[in-house]
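Missing here is one protein chain; the remaining ones are kept as they sit in the complex.
Here is chain A:
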Amino acid sequence: MLTSPEMTARTADLDEDVVLEVQDLSLDFRLRTEVLHAARNVNLKLRRGKTLCLVGESGSGKSVTARALMHIIDRNGAIAGGRILLKDQKGDIDIATLDERGKELLSIRGGRIGLIFQEPMSSLSPVHTIGSQIIEAVRLHSRMNKSEARERTIDLLRQVEIPNPDKMVDRYTFEFSGGMRQRAMIAMALASDPDILIADEPTTALDVTTQAEILDLIKRLQESRSMAMLLITHDMGVVAEVADEVAVMHFGRIVEFGSVDEIFYTPKHAYTQRLLDSTVKLEQNRRAATRVETPVGQEIILSARNLTKVYGATKGWLGGKSFALKAVDDVSFDLRAGENLGIVGESGSGKTTLGRMLLRTVEPTSGDVTFFGQEAPVEVTGLSKRGLRDFHRQVRLVFQDPFASLNPRMTVRDIVGDPLVVASTLSGKALDDRVAELLELVGLDPAMRERYPHAFSGGQRQRIGIARALALDPRIIIADEATAALDVSIRAQILDLLLSIQKRLDLSFIFISHDISVVRYFCDRVAVMHRGKLVELGTAEQICTAPREAYTKSLISAVPNPDPRNKRMMHRTRFRA
């Protein structure tokens, strides 16, 4: 943390720009057995027209701090100390001391401070129209009548670039895409021209191209209204693209504070350095360094030919019309032995369906999958149930959500040993030894095998999931967004773990991800999918540095670059189709 003389020296000359100042803010939450200090002695200053990024990993207390600025705190929490000073013509207002039900606080919420947050799917009410929710926000802070407020709402929707705002105002949230909902959310936050905008992970749940558009929009609106912005994120790429100043939060404390340039080029605190290292590390192709030899001319282990999956298109009972959706459209590729093949694309591009069809947990509408194991080539699409079971022994899946994919009522030993029990290959002491060996392989202490999944962190759980996938000595592992739910530093660890395991065991990976940096780090070749079609297939280097297709270009250029001196996203190529 910065010592106070240093901070006063830095900010003395700019004090009139400050619109909100947080002094020594501490937040406590009463838990069942203890008191959790979610934030301790946090100091922040928000300046007019400037963006302050609050970065940190999950659980560091960033979101709680941001909500506390509007005095929105869960019932078991309280402000334990410190002041939140909102600058006003009449003097400073300390939000921390305001009455929860008081008029003053309500006029600040939404009136002076606007909030946007992460889940575009659930942060708007599903049973009210977009318009009614924004009109409500408009009328809470002004004396407009209904039709004036409606006009104002339509105008706001126009400002956030929603097409046909006069029609969309009467639509419901579920008729909006994720990016559109986030735009509507921004319009609501701007309803009464706030001085301060708090954006809590506003783009985390969005695709890269949508993320670029939304950040772009927020940035432009902020500049034209000279609002102060507090942007909370865990993505250092986003920080580099939009921040003026950065505060790094770790276990409820601000460990480092400085301009974006200082943080990225002369980080002082060890945690900041670690955070940057794991981000920058993902910018390289680690695979190129660890690869034994080039996979050219190697044998093919799995090949897909003309895979297509069509959903819908069945006739309704009363002859109602239904439309067909081509989730995967005529995709062909080969996976070579020992190769890592990445499949990238935005949500809805069909990458998960493709992964499922390779395993035949989703039946392909047409096309073939051929597996070249030790014995004769196997036509996966024509396998019987028993044959499919053997195939699944050689091709395993690692899931996205490390919290949902482990049965909470089974011990780690049972979870990891389960495939062995199902395949009835091992039992008793031999099974126990094998589980211990697998846990050691993924870097977990075998002594922990009696414990239940809840005792482990996200990264550790993903390791357990990997150990389970490795139990039957598979040839291929299909990893579907295996690192998407993990923090940046853990993400790099898990990828390194997979690479080191691959070196020891003869494995091939199909790595499905929306995160281009992860794929670049991990894969030899990358397949880009867009609307069910395989758009481009090439080496990781080529796709990331010299993409050929227009769609790939727009996708790559939308990825935020973790270098504040070289902002990439704002000058991205746009793809129209």
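Just so it is clear, contacts are C-beta pairs under 8 Å (C-beta built on N, C-alpha and C of every residue); 3 or more make two chains touch, one makes a residue touch a chain; residues count from 1.
Definition applied: contacts and distances are computed from a predicted model.
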item: The complex's invisible chain, by UniProt name, from "ANTAR domain-containing protein", "Cytochrome aa3 subunit 2", "ABC transporter permease subunit" or "Nickel transport system ATP-binding protein"; value: "ABC transporter permease subunit"
item: Residue among A:Val127, A:Ala376 or A:Ala447 touching the omitted chain; value: A:Val127
item: Residue of A:Arg109, A:Arg336 or A:His530 touching the missing chain in the full complex; value: A:Arg109
item: Of A:Glu57, A:Glu119 or A:Glu161, the one touching the omitted chain in the full complex; value: A:Glu119
item: Among A:Leu140, A:Leu217, A:Val362 or A:Leu472, residue touching the chain not depicted; value: A:Leu140
item: Those residues of chain A which, in the complete complex, touch the missing chain; value: 67, 70, 72, 100-101, 106-111, 113-115, 117-119, 122-129, 133, 136-137, 140-141, 172, 174-175, 185, 188-189, 191
